[in-house]
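Only one protein chain is missing; all other protein chains are in place.
And then chain A:
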Amino acid sequence: MTRVVIAEDGLLLREGLTGVLARFGFEVVAAVGDAEALIAAVAEHAPDLVLTDIRMPPGFRDEGLRAAVTLRRARPRLPVVVLSQYVQDEYAAALLDSGSGAGVGYLLKDRVVDVQDFVAALRTVASGGTVVDPEVVRRLLRRPKDPLAALSSREREVLALVAEGHSNSAIAARLFVTEAAVGKHVGNILAKLDLPPAEDTNRRVLAVLAFLRA
């Protein structure tokens, strides 16, 4: 069972999240209301997944994000999902940059209410995947002067889906192409972004990072 620590200052939402996670077979070992308590709870319970709000007391700025980055500095492979009030590329990039680069999620708070998609994203992150909110991805794709201009539109589409945390087979199913074709696209993307062959999972994350920073 995946053991989770939740940090969210709104009591209603905190209880709602606890209910959702319990229902889908996660074990919520602690649900706290601020960043300090989050760090203490992670030290105490050594969870398999951390789910935290960005905006938390005392400053109501980016306390949750900073706690997440701190936690991943100590345990680079600790899966962390942060919930954000609004799309902030810098936040997403800071999170993806932290730790091993794998096992992170950046989701808009609204996403929580689509319960099944939300739980799927949490599972992806818990198993070492990377999930960037579709809204962030959508926005990045519209950015002018895109250094990713070298990519074809199909390749951009594939990269966006990679960023959203989908596996090659899931992408293949969505785009109605074969998995081999997706693999070829991903290979082309990595080549065009100048990411030499290494451990495959990390290269996917690096590609997403390049995408975010573009």
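Just a few scattered comments:
Keep in mind that, in the parts below, a residue touches a chain if its C-beta (ideal position, glycine included) is under 8 Å from a C-beta of that chain, and two chains touch if they have at least 3 such contacts; residues count from 1.
The rule we apply is simple: contacts and distances are computed from a predicted model.
Its UniProt record calls the unshown chain "histidine kinase", which is the correct pick from "Metal-dependent peptidase", "ABC transporter substrate-binding protein", "histidine kinase" or "Pyruvate ferredoxin oxidoreductase". Residue-wise, the contact with the chain that is not shown comes from A:K109, picked out of A:R72, A:K109, A:R123 or A:R156.
The chain not shown here is touched by just one of A:R55, A:R123, A:H166 or A:R203, and that residue is A:R55. What chain A contributes to its contact with the hidden chain is residues 10, 12-13, 15-17, 19-20, 23, 55, 60-62, 85-90, 109-110, 112-116, 139, 142-145.
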